[in-house]
Structures are given as structure tokens and as C-alpha cells.
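Please read through the structure below; I'll follow up with questions.
Apart from one protein chain that is not included, each protein chain of the complex appears where it belongs.
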Amino acid sequence: MPWSKIKPELNEPDFDNVTGEDKRIIPYTEAIREALDQALMLDPSVFVMGQGVDDPAGMFGATLNLHKKYGRERVFDTPLAENGLTGIAVGAAIGGMRPVYFHNRPDFLLLAMDQIVNHASKWHYMFGGAVNVPLVIWACIGRGWGSAAQHSQALQGLFMHIPGLKLIMPATCYDAKGLMLSSIADNNPVIILEHRFNFRHKGFVPKEPYRIPIGKGMVRKPGKDITIIAASYMVTEAYHAALELAKDGIDAEVIDLRTLRPLDEELILTSVKKTGRVVVADTGWKTGGITAEISALIVEKGFAFLKAPVLRVASPDVPTPAGYTLEQAFYAG
Amino acid sequence: MPWSKIKPELNEPDFDNVTGEDKRIIPYTEAIREALDQALMLDPSVFVMGQGVDDPAGMFGATLNLHKKYGRERVFDTPLAENGLTGIAVGAAIGGMRPVYFHNRPDFLLLAMDQIVNHASKWHYMFGGAVNVPLVIWACIGRGWGSAAQHSQALQGLFMHIPGLKLIMPATCYDAKGLMLSSIADNNPVIILEHRFNFRHKGFVPKEPYRIPIGKGMVRKPGKDITIIAASYMVTEAYHAALELAKDGIDAEVIDLRTLRPLDEELILTSVKKTGRVVVADTGWKTGGITAEISALIVEKGFAFLKAPVLRVASPDVPTPAGYTLEQAFYAG
Amino acid sequence: MKLPRDTLLRLYYDMLRIRKVQLRIESLYHLDEMKTPIHLCIGQEAIAVGVCANLNKEDYISSNHRGHGHYLAKGGDLKGLIAELYCRETGCSRGHGGSMHLVDTSVGHIGSSSIVGGGIPIGTGLALAIDMKKQDRVSVVFFGDGAADEGVLYESVNFAILKKLPVIYIYENNQYSVCSRVSARQADEVIFHATSPEHMFTKTVDGNAILEVYEAAREAVLRARNGDGPSFIECKTYRVRGHAGAGSDAGLGYRPAEEISFWESKCPITTFREKLLQKGLISQNDIQDMERNIDIEIDEAFRFAQESPLPKGEDILQYLYE
Partner (left out) sequence: MKLPRDTLLRLYYDMLRIRKVQLRIESLYHLDEMKTPIHLCIGQEAIAVGVCANLNKEDYISSNHRGHGHYLAKGGDLKGLIAELYCRETGCSRGHGGSMHLVDTSVGHIGSSSIVGGGIPIGTGLALAIDMKKQDRVSVVFFGDGAADEGVLYESVNFAILKKLPVIYIYENNQYSVCSRVSARQADEVIFHATSPEHMFTKTVDGNAILEVYEAAREAVLRARNGDGPSFIECKTYRVRGHAGAGSDAGLGYRPAEEISFWESKCPITTFREKLLQKGLISQNDIQDMERNIDIEIDEAFRFAQESPLPKGEDILQYLYE
């Protein structure tokens, strides 16, 4: 896919005003790759698996050449067999390893729902805490150039519904690295859904390993008139929208959820208390998606603060169409 | 499982005051079985498949002995192989048949998510309407007697999120038959999620074949003070709750959604406009489940009517525990 | 193969113990105090015992819904099992799992899945962990003919061969999945029988003949420990009781009465006892001692379970995350 035609390469918004001479700016891909490199270096139980992790594309670059450094014992290609390999990763995790299982697309996770939902998410609870499953599953949402119905699904709405899973959607290069390191260190099954558009960004990433707490979101832009809640690529869109609104004198607060499960309720409610107006933005389908849960939560616990209905920006309820004129109508942002 | 200890056999609530001497009261199971019998009789392209459909239990009785009447060509046992068999059912549907694929439990549908979500739900849209997939997938939610984490999942929250699927959850014997006949006649993939507790009910069911429109809910009890929105077994619970509330002088309206996708928005909003107060009740997990979508919808389109927060009654966000003391804490109703 | 007498007696004892535990559960089940679905392995004890007798405590097993035998044969705590059936806080899974979800990590039992076939890749993954950690362990996967319908078996075996993993697939072919005969679900013998021997050691044995199972498992375990890769052992057997719950299901009529009685006559325990008695390796006294010891142990386990506290509803959110 000619990415240059779909999404230009850019610096991510300078959310936190970190840019400065001494700040290292690297591509999003490189941030993930560095996290993996450091995790592999620091902990011999970490390994990386998935179709193509050792190939010349190296999972959009996120795993590029790691097999050369750590050997194909620790960074290895797998058969497609997504359900079997997920179960194998679960077993390896139970056996004391820390697998990081890469998929090109969340669409392929649908083959592995049995092992993800029936097994990984339940193993700790079902046995009264006797067993842990420290497993990371990573997949990257596709978009554009006719990716079409089976290669562009943003399935966070499904995973957000499953108790026992943690669900991460990073929005910045800094977070892509820090949340990956936290996910690998976590003793529970964690799903990281990336967005292909984030891979066109560059941003500030410290060189040393660091972790970002799972379950905590953050304010990307403070504001007092309206709260825009988003995750992953939608944070960038929300930020740009906030800048637009500022021109009209509307002071929008932008919340980056970072983790969708467990959700940072406090952060959301604190903001809603201040602004009383909310828009929730997501890359997934609207009906029954993450925007539904966030809206319902706000109504349940922050009804008194609300000055207006919670609005949702999400994909229309159809499979992703292939054609570019239809894609244009399908995607928000 | 000793069902008598879990849930007594009962007549369902006399929602519509239909009971009379001339009204035929039959068990829930029998209602489904009659629908299948009539569908098989009336349309040679209908067939019934699934692990155990021809066995002595006959899928809780729903398919009992149908193979004797229609032969094992049209009512047949299958290998477990849930993903493969779902794809085979999709193929048969494309080839002009109308398969009805039975599963004991929705938990097993997780093995078939690839064929359900990546294929069945998208085939019509993805090919610009060129192909239809008239497929019915049926599964029955388990509850009680230590069914535990892998045999009691109420997964409507997942399926409600998928464009291209229709999702049905009947609450009465009448609907179990009529919605089955409509689902079989529908040219799209339809998922019917039953609840094991409904199988302990008896109710009014006309003998002749009839259909109930998919996408339409109904008011089971009119009221003006508060709206209780529910589906499947929760409608019975909601109805009982409404009778309790009546003792306190609170006049509750009970809505039976019948279809979760597409959702009957008009019915919901009309009721909310009248009452201004809403409780949504479901057998599934709370976070990201169907109660979230319904709440979000009401806020989005009926905010002005709301006098109080929309409340959600749903399962806590953990896998189903096995022990009965824990089950008691897990289940609402 | 000539086994020492104490090994033979041990095999007998372990089978008998599993059987007697099953029978006790069965006899008390109608009281409705064990509020959990049960899947008895009566008639299949030789498989769990014959395999696990070759394992060390550190070796792993992956089990399924019909898992009492696997659990006990691997050394799982009996009190923990019975307390789990009584849904107690002291159960092996703290009352969260019930009969289908047993665990005892202290003896390498990492939890059983009630999703048919679900444990197959997990057991394979344990072998991957063993391999990566260069541990002197093997991983055993128990699964039934229903599980052999599932594509995940093909995926797992392929991976195990590819990576030469120390995993042993124990295919308990009891010929039925619930009421559905294997011939209604599978084309022929499982396809792995045709795999070439360099890739995988494959063998079919009489699953009711403990020594046949023991011997095949021994070879498989040796190979796994030697780094020679996976094995696939089909144990032909039969479930003489109903699929779930207590008692016979002969009344259901889905299988011929003669078939059931034929297999009852092939009981792995009585046939082995006859052999031991014939060879003078065991006496009636020995047997009575064993029975008595086992009964005492079982009595204690049930008392322990019945007297144990129930988990509290308010703790329901515990154990969601580590």
C-alpha cells in the first residue's frame, strides 16, 4: 500500500510540549521495537512470536531484525493457525514464559476468540488465582487503500466486554513504548490494539525503559467547555478538533484513555464534572462499541453534571467498504 | 443438572392476558420444536444441524426426534469443529439451503467467530449484495449448578456489535416459535440466543405457523413512571419487578426488545419520553454489553426526556464463578 | 517389559483409588450437595494412571471436563478435589471452578478446560516453555474423541512436530462425544496415525489394559525427555457411565446394551486384579488393605469438604486479575 497517499508522515501533535533540543524524536514503529528489544534484553522469559515477525517487513517494522539479535528461538515466525498458536502462547505463559504474540490485523484475532476469551481471560479467575497468564497479544488496525471488510476491523468493542482481559490502545510514540513494557510486565493477558495511522507518526521517546500504568488515562489538552474522550489514533483527531474549536472560542478538554479495560473512570468523571458536555470518539463501529460503554458510564455516574447528551463519533454500522469513495464516507477523521 | 433445584417449572407470566380455555399452553421447548417442524415441512431447503440434534436429549428437547420425521439428511449430528461447521453452514446457505445450526451454549460460538464475523456477517455487503447467507445460529445460555466460566456466558454483547448480523433473544414461548420461523425465513445470518431458564416456562403458542417481525420489540406491561428494558429471561424478571413496584404505587413499563440487532429504537424512545426514567436489564456482563448500547442510545436521542440516570442491571465483570454461593452473588434475578 | 512388583501394585492402587473416589461421588451425587456437573471416568482409569506413572511431579498435564482421574493420577490433592465439588473455599480452585475446572500446580496440573479441545494447544505451549527454558520436563495432553474433531488438534500437533516439542498427546478414544458416536463425526482413524515415525511416535493401545498404556507412555516420555519430539497415543476405551451425572445411561438407547456390558467386562481394574492374583503378585489381604486405606482417605476428604467454609458472595470480584 502506498502509505504516502493514504496518510502523510508527520510528527504527532506536541501534546505535552515536550519537544526540545534534548528530546529524542523517533518513529512510532521504532518506539515499539525499542520496547521489545529492551524487554527481550532484560527478561529471558520474554519472547516474540507471530506470522512474519522475522521477515523483511518485520511487522510494519515493530519487530524488525529482532530475531537477528535474539535468535529465532526467542523471535520466531509461526504457522497461521491463530487459535492453536494463541493456546500455545497461553500454555507457554502458564509455563513461566512471557509471550508477545503479533498479528498484522485484529481481524485475525477472531480465529482465536476461543483461546482468548474462553481460556486466557478466565484461567486466573476460574482456578481461584492459582495460575497466571502473562501474555501480550498485539494487532494493528488497518485503514485505507481498500483494506476492506476483513482487513480493517477495529474490534476493541469486543475485547472491552471481556472480564479478565486488559485492553490497551496507545496514541503516542511515548505510550507505545511505555505501555508495551507495562503489558509485558503485567501478569494478565493484555491485548494491545494499534492503529496503522499512528505508525506514520514520530514523537518523543526516552531511550531508557519505562512503564506507564495500565488503567490510567490522561488529559492531552485541558479545557473547560467540553470533553472529548478518545483512544489511539482518535486522540490525534480529537486534538486537532480541539484546536479548531479553540478558534471558535470553545475550550475543549481532550482525554486519552490509553487503557480501555480497566477504564479510568475517575479521570472521565472529573472532566465531565468540569465541562458537562462530552463527545466520545472511536475508530470502531458505533453500536455496542466502546463509545457506548463510555457514554453509559457517564450517564450512570455523572448524570448530574451533564448539560447536553453525550455524543458519539464512530464508524457507521456496516462492514468496511473497499472503494475509496465509500471509505471516505465510512471513516471519521 | 437437577433443573428442579435450579429453577422451578412454571407458566410464564401472563403478559398479554391471552390465557383462556381456547388457548393452547405448551412448554417453551415444544414451541421451538414446533417451529422447526413446520419450517422443515414447509421448505425443503431448511435443515437442522449441530452436535447432538439427533440424540436422546435433542438439544434440551428443541430438536427432539425431528431426525426421525425428516431423516438424518435434514436433521444431522455434526463433528464439534465449530468454526469449520459454521463455514460449511455458510456455504450451504450460499448454495441455496437454509441451515439452522444448533449449539448447546454460546460459549462454543467463540470457536466460530471467524466464520460468523469475518464471513457470514459480511458476505452480502462485501460483494455489493450479490450473495445472501440465510443462516440461523442458535445457542442457549447456561446458568446455575456450577455451569461455571466456560458454560454460562451470555455473549449477546459481542454479537450486538457486529454489522450484518441479526440478533434475537426471545422471552416467551410465543416468541420462541414466531421468531424462529422469522429467522429461518430471513435471508441474512441470524443469531438466536436462548436462555436456559426460559426452557422451564410454558405459555400460549398457536398451532399454525406464524412470524414475528425481526427488529420490533413490544411493551409487555404498560406503565408511566419508569421504563424497564429487557430481553430474554430478564423480561420475566423485569415483569416481576414491575409487579413489586406496583405495590409501592410505582407504575413501571416493561419493554421486551425481542431483537437486539437491529434495535427497535422507536419503541424505546417512545417509552422513555413518557416515563423519563429507565432501567436496562441484561443477563450479560455490564461493561461494554447490551445495557451500555441501550443506555448510550437513550442519552443520545432521548436526553431531554430523562429525569434520572439510566441504570443498568447486568452481571458483574468477572467470569462466572462455579460455586453456588458465588453464583448467587453473580446473577441478578 | 517386566515391571517390579511394587510398581504393579502401585498401578493397581492408583486405579482403584480413582475408581473408589468416583463411586463415592456417584453415590452421594443425588443428595444435590455437590452442585456441579460431574463427568465420571469410570472404566477409563488405566489411561490416566498408566500415563502418569511415568511422570515426575514437575511434568505437566493438561486435562479436560472428564478430569478427576487425570488430577488424582498426577498426584492432585484429594481433599482439594472433593472440596471443589462441594464448591468450598478450600477447593483446589477455591470454589471458582467446580468439577470441570480442577487445578493443582504443586504437581504440574495447570488447570482443566471444559471447552472440548481447549487444553490441547495449552499443553503444547507448556512443552514450548519447557523447551525454551531447557527444563527436564514433559507435557502430557489428555483429550477425547470429541476433541479430535477440532482443528486445534491439527494446529497443535503440527506445531509440536515442527518444533520437536516434549509433548505427549493422549487420545482417550471412548468412542462417544456425549451421545454421538465417533463414526458419526470422523471419517476414519485419526489422521495422525499416518504421520511418519520420524516426525512423531504414534501408537494405538488398548486403553483398558494398564500395562499397554504404561509401556506406550513410557516410550513416549523417554523420547520426549531425549529431545526426540512429540508422541501421539490413542487409547481405545469406553465410558461405561452416562456422559454427565451419576449412573448408567443405558436407558437412553443411543448405544447397544451389549456394547456397554462388553466394556464393563473389560474393566481395567478387575482384569488387572485377576492378572495380579493369578501371578500371585497380590493377595486378597493386600487388596482389602488397599480398599480400607482408600476408604479412610476418602471419608476424610469428604468430611474435610463438607466442613469447609463456602466462598462468600461479597468476594466475587477477587481473582479477576493477578
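As written, the chains take the letters A, B and C, and residue 1 is the first residue of each chain.
Heads up, the rule we're going with is that a residue touches a chain if its C-beta (ideal position, glycine included) is under 8 Å from a C-beta of that chain, and two chains touch if they have at least 3 such contacts.
Since the structure is predicted, the reported quantities are computational estimates derived from the model, not experimental observations.
Colleague: Of the residues listed, B:67, B:124, B:143 or B:258, which one is in contact with the missing chain?
Modeller: Answering carefully, the residue with contact to the hidden chain is B:124.
Colleague: Taking the full complex into account, find the residue in B:48, B:66 or B:93 that is in contact with the omitted chain.
Modeller: Only one of B:48, B:66 or B:93 touches the chain omitted from view, namely B:93.
Colleague: In terms of residues, what is the contact footprint of the unshown chain on chain B?
Modeller: Within chain B, the residues that touch the unshown chain are 45, 47, 73-74, 78-79, 81, 83-97, 114-115, 118-119, 123-132, 163-164, 166, 187-188.
Colleague: On chain A, what residues meet the omitted chain?
Modeller: Listed in rising order, the touching residues are 1-2, 5, 51-52, 55-57, 77-84, 107-108, 111, 145-151, 316-318, 321-326, 328-330.
Colleague: So that we can see where the missing chain sits, which residues of chain C does it touch?
Modeller: Chain C touches the chain not shown through residues 149-155, 158, 161-162, 185-188, 191-192, 194-196, 199.
Everything that follows uses one rule, which is that only the chains that are shown with their structure count from here on.
Colleague: Where the CA atoms of chain B average out and where those of chain C average out, how many Å apart are those spots?
Modeller: So the centroids are 36 Å from each other.
Colleague: Please set out, as single numbers or ranges, the residues of chain B touching at least two other chains.
Modeller: Residues 83, 107, 111, 148-150, 317-318, 321-322 of chain B touch two or more partner chains.
Colleague: Going by the touch rule set out above, which residues of chain C reach two or more other chains?
Modeller: In chain C, the residues touching two or more other chains are 91, 93, 95-97, 101, 113, 115, 118, 151, 320.
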